[in-house]
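Some chains have been omitted; the remaining ones sit where they do in the full complex.
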Amino acid sequence: MTIKVGVLGANGRVGSAVCDGVEAADDLELVARIDSSDDLHTLVSSGTQVIVDFTTPDVVMDNLEFCISHGIHCVVGTTGFDADRLATVESWCAAEGAGNLLIAPNFAISAVLAMTFAKQAAKFFDSAEVVEYHHPNKLDAPSGTAVHTAHGIAQARKDAGLGPIPDATTQSLEGARGANVDGVRVHGVRMTGMVAHEDIIFGTQGQTLTIRQDSYDRTSFVPGVLVGVRGIGSHDGLTVGLDGYLEI
Amino acid sequence: MTIKVGVLGANGRVGSAVCDGVEAADDLELVARIDSSDDLHTLVSSGTQVIVDFTTPDVVMDNLEFCISHGIHCVVGTTGFDADRLATVESWCAAEGAGNLLIAPNFAISAVLAMTFAKQAAKFFDSAEVVEYHHPNKLDAPSGTAVHTAHGIAQARKDAGLGPIPDATTQSLEGARGANVDGVRVHGVRMTGMVAHEDIIFGTQGQTLTIRQDSYDRTSFVPGVLVGVRGIGSHDGLTVGLDGYLEI
Amino acid sequence: MTIKVGVLGANGRVGSAVCDGVEAADDLELVARIDSSDDLHTLVSSGTQVIVDFTTPDVVMDNLEFCISHGIHCVVGTTGFDADRLATVESWCAAEGAGNLLIAPNFAISAVLAMTFAKQAAKFFDSAEVVEYHHPNKLDAPSGTAVHTAHGIAQARKDAGLGPIPDATTQSLEGARGANVDGVRVHGVRMTGMVAHEDIIFGTQGQTLTIRQDSYDRTSFVPGVLVGVRGIGSHDGLTVGLDGYLEI
């Protein structure tokens, strides 16, 4: 039994890569490619069970209201979900016969796993730092992912009752020790040729553990979207973040 | 409240490093250093709650029988536990008022975590390989840890219903693609200057996740021993493998 | 003063990337885009000083004969140059007023530098191994670059009078220690998501030196081609291999 999938925003660069991914998977069937000019009822007539939405903040709420109310599950990578919007979609999901909903800011499965493992590992190590590497056209440093990772490590250390990370530095050039994110040092490298990479490094007596994530191209979100498509039938209501689907 | 710790084999290189580790920890108190000429009753009179045993296969069973029967928990790195010995110690642990027992072949916490994460990650990736690096005096290739890691990955892939790892190689120099361990390729590098290191690499569309473990010196087992000492009070009976104590 | 550049095979994927690279460089001017249907005399009328040829073995000799005889320098990435062809083009270059010629099998500047540094470093280290990483659709293992690198290391060790690389392995799974290329072990990893990567590792007492090369996409030959274009005016006659232009 395959899962029948519809893609919204199917003609965009991202949606188009999702379509390719669905078509390449033996257990999934692409039954609807929807773009802005298409009627959403096509989803119903095609028997779509799960939709993937990579559209825009101005149309995503209408898409979700339609799909959820028709019992179609929704895997959503579109941005712009603030607390108000989350409350609204959660209420839609609570209705009798409603579809389930997964909203994730990051579908790169390797990045999501890296962050999950970092939180699990943190309590066992004296030291932790993050080094992220991106192309030089990136506007912010450190990356949002690296800051999020550092927050997760800091919280795990706090929960485990660990004290400050050891650091005897007394003489330093400004910036040498990176940005201080909740006590975890984060360094951003900007390098022509690179895409998006992250080293999460933990150390204790005589050993280190490094979790390295490399994104080589812009289709790296596809495998995570498919994890969402396959898992959404068994995750009732609203889930925020792909980590809720990893079952590890 | 500190935990009162006794070390058996305290004068050996390994036991001595354990003593240093216990003494450096605020929540632990070293109350007994026992060597071959010392009377085990010192453990009772000193109020020892947990012992750490890095001795030899010919004395470890006597040590454990004494400690377990006196309600002292035992963290054991000594080798030589076959099925018979495991059955024997398990029966000792089942007695009323007996101490708990942790027997682990590997106390390097970063290596144990690496293997645990590898098993969790495996089902999300098309490809997986292991590259281990050791000093050139090592007699076996690949390392036991790398083989064990590959078995864990292979099992996790099988449980998830994944097929063979993709590999289009048709022309190959003998050995170029490494050893085949249950379908997972494992490569052993031997390099002057290195100690013990392992890369566990996973890949899927547009991305890779690498879990890297580095051991820099021969005291890297100490933090894992302390995880055992702190956790053993709440793990009843016999546990084999430090991963059972990680609670992640 | 800019250098006037013509590109042969300009409509191909590779030639098109070369055109983009030339146009983006302040010191170069793209004066001719030539494809199979275009007349080579355009090169003369446009004042072309250097051509870049990424065409095919069946047309490259005619292209070179024309250009060299008209005093136009040639940077060539087209394949298929055996000893006969090299002798022929060398004789063309020897004529009065002839253009210079650079023929290179690999224009990825980082790969060429990695190989050059590997040869320089080899004599200072007891151990050397190569690990290459490619996408799983690659047919050969190890890669030609890795084999070439290993040959260079082996030759440098021999020239320096070094003996065999130390390796105490007595128990080994078949293939675990990689392919033996002139006494240097070479390992090939095949990993979904990766493109083309190489670690050249050297070790001696208490330390290692690793030269790592990463290719992230298929335009990585462009910077090396531009090194060729800029340098060819001062390299008389025929040069084989970009390393002859590095001046390091």
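Chains: A, B and C, in written order; residue numbering restarts at 1 for each.
Here is the rule we use: a contact is a pair of C-beta atoms (placed from the backbone, for glycine too) under 8 Å apart; a residue touches a chain by one contact, two chains touch by 3 or more.
Note that this is a predicted model, so its numbers are computed, not measured.
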Copies of the one sequence in the complete structure-file complex, 3 being shown, number 4
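FYI, only the chains that are shown with their structure count from here on.
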For subunit A and subunit C, the touch-path distance in steps comes out at 1
Of all chains shown, the one whose Cα mean is least distant from the combined Cα mean is A
Cα centre of subunit A to Cα centre of subunit C, whole Å, reads 39
Subunit B to subunit C, mean C-alpha position gap in Å, rounds to 46
Subunit B residues touching 2+ other chains are 125, 204-208
Within their complex, subunit C touches subunit B through residues 125-127, 129, 131, 133, 136-142, 147, 165-181, 185-194, 201, 203-208
Contacts from subunit B onto subunit A in the complex sit at residues 21, 108-111, 113-114, 117, 120-121, 124-125, 202, 204-220, 222-223, 227, 246, 248
Interface with subunit C, subunit A side, in the complex: residues 193-195, 214, 216-217, 220
